[in-house]
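All protein chains of the complex are present and in place, except for one that has been dropped.
What follows is subunit A.
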Amino acid sequence: MNPLSIVWEKTRVNMEDYDYLFKIVLIGNAGVGKTCLVRRFTQGLFPPGQGATIGVDFMIKTVEIKGEKVKLQIWDTAGQERFRSITQSYYRSANALILTYDITCEDSFRCLPEWLREIEQYANTTVVTVLVGNKIDLAEKREVLRQRAEEFAESQSMLYLETSAKESDNVEKLFLDLACKLIREAKQNTLDNNDTANAMPGEGKAISYLSCCSTN
């Protein structure tokens, strides 16, 4: 209503206990280890015999990257078909998607195009997608070759990483690299926005979905 209140609100956001807030949503077939990845990263646990996730679970972890506090809101979704419509509703507000498959399960890899169609349909165009091949601790049962997955990821311009939630391999790297990339994009975004705002004052400027992540 009044311009002062808008200014005030922006400073208030900055006064919270983080510099950036990102939403990360994990998707992929049932049983590929999404919940285990999230729990390994947020709690440092690997609970054996993890039951199927019901609906979505929600975890928060705040990490510090180059002196900046980054709050990661991680949404762990159920892979089963009947929860698809619930998980789809989270795509749009996600800053990043972690598309997970199981390297010991050809089927979970073959479903990836279907998942990409979902992303295409529901997610924001600026979303960052990472392809993750989980369970590399079961190397002897591997069904999907690394090169094949890498080529696929490249063809879809996705980042690719292989992880083991059980052995804690690459799990930290996955989330921290993602956070770094998101920070870079957010900074770029604010910059671009300022440019357009300067170029055409009064003209309707694009409103960033990352506006919560204003730089300090």
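We adopt the following convention: a residue touches a chain if its C-beta (ideal position, glycine included) is under 8 Å from a C-beta of that chain, and two chains touch if they have at least 3 such contacts; residues count from 1.
Note that contacts and distances are computed from a predicted model.
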item: Per UniProt record, name of the chain withheld from view ["Conserved oligomeric Golgi complex subunit 4", "Mediator of RNA polymerase II transcription subunit 20", "Ribonuclease H2 subunit C" or "Distal membrane-arm assembly complex protein 2"]; value: "Conserved oligomeric Golgi complex subunit 4"
item: Per the touch definition above, residue among A:S93, A:Q156 or A:T190 touching the missing chain; value: A:S93
item: Residue, one of A:T42, A:Q73 or A:T190, that touches the chain absent here; value: A:Q73
item: Touch list for subunit A against the chain that is not drawn; value: 1-3, 5-6, 9, 51-52, 54-58, 60, 73, 81-86, 88-90, 92-93, 121, 202, 204-205, 207, 212
